[in-house]
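For this view, one protein chain was removed and the others were kept in their places.
Up next, chain A:
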Amino acid sequence: MTVSAPLSARATARPLKDEEVARIRNDFPILETRVNGHPLNYLDSGATSQNPVSVMEAEQEFYEQRNAAVHRGAHTLAFAATEAFEAARATVAAFIGARTDEIVWTSNATEAVNLVAYSLSNASLGLGGEAAKRFRLGAGDEIVVTEMEHHANLIPWQQLALRTGATLRFIPVQDDGTLDLAAAGTVVGTRTRLLAFTHASNVVGTINPVAELVALARAVGALVLLDACQSVPHLPVDVAALDVDFAVFSGHKMLGPTGIGVLYAKAELLADLPPFLTGGSMITTVDMHTAEFLAPPQRFEAGTQRISQAIALAAAVDYLTETGMARIEAREAQLGHRLLAGLSDIPGVRVLGPGLGAERIGLASFDLAGVHAHDVGQYLDEAGIAVRVGHHCAQPLHRRLGVTASTRASTYLYTTTDEVDQFLATLREVAPFFGVRS
């Protein structure tokens, strides 16, 4: 399989060592928590990650020393706030290989996808004039997603298709949880206007072949949106090298706070796209009937911004950068391997998605024969182990893999090998407890 992210680092990086992870854990106060009398074993970073002290301090420091509205007001605090806010944008941009003006703040990744969908929708209504004409969608046009998408990268496109008359199509998933690339070659065609897909699956952990998919889209002149929610936190991602048009990710999955997400979009696209949300802070001249808009990214940031969250997200990015994304990726690859190998050893466990050796991030979702995911999660929780149970916002993928719900354990830079082992040992007790013989 072609691998999508920059590879040099992947091949050579030294994984974080256990003693380094032990030091990292000291930066995360919540990891000291006890749950049901046991030390917290947090294996749900795929849903939301924990915050290092530096992130919490960045947010607090902003409120203690610089709190003011950004991009308005001429007083000292307003200037300091604006400076910190824009510095955060530059930090995040550099982290993913983007230009600073290609980063738009949103509330979360879902809003970032919706921003693109509604901007395309507005263009289809004629907004944005001649410049936005190339974004117009209508009957006969096709939007393509994959069968493994999180609902956040599916439903906005379903709705866009309904609003514009375009057709939604999808690249199917194979039994092993990877995309059917042969089918992709026929699904993506001359009618395709947009291809939206996830970089790494939040359920099966598959890392998708971005280069191949982008090539398919480029061949037919379609735009590409990458859901990078599960890749940007866990591996080095360079959006320019990947050559995607849009990428979205969320702060809370990468050591940052909730309430902040990021849209990356190529500058030349942002320049021509009509805005999604409108109001204050995104205009130049306003009269009672018309308004002129600011240049991107401000054009897409109406209203008071998530200032402290953006600044705290930049602190999270600094933390990740100092630790080293390639080393984090290498560490998680080890943990993921341990997780998969251990799971395959437990009677009755069926791991969803590709097995050992495939390109995947450090998480695993599984079905335990005869025991519902909710019961598995309850048993683990009693031992202090936090995992995700349910459909993980990906009902179509679960249906495709023949289950209604699964249990997911996901690792991050603070996960220890002991935690993975404790999880595996406890999981072994589950089927016997529920009287299921394998």
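Please note the rule applied: a residue touches a chain if its C-beta (ideal position, glycine included) is under 8 Å from a C-beta of that chain, and two chains touch if they have at least 3 such contacts; residues count from 1.
Note that in this section contacts and distances are computed from a predicted model.
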Not counting the visible chains, the remaining one has a UniProt entry; which protein name from "Molybdate-binding protein", "Putative zinc-finger", "SUF system NifU family Fe-S cluster assembly protein" or "Lysine 2,3-aminomutase" does it give? "SUF system NifU family Fe-S cluster assembly protein"
Touch assignment to the omitted chain, from A:Arg136, A:His252, A:His391 or A:Arg408, lands on A:His391
Of A:Leu40, A:Leu127, A:Ala241 or A:Ala405, which residue touches the hidden chain? A:Ala405
Which of A:Leu213, A:Ala373, A:Leu401 or A:Leu424 contacts the chain that the document leaves out: A:Ala373
Could you list which residues of chain A touch the chain missing from the display? 36, 371-375, 378-379, 382-383, 389-391, 395, 398, 404-405, 426, 429, 433-435
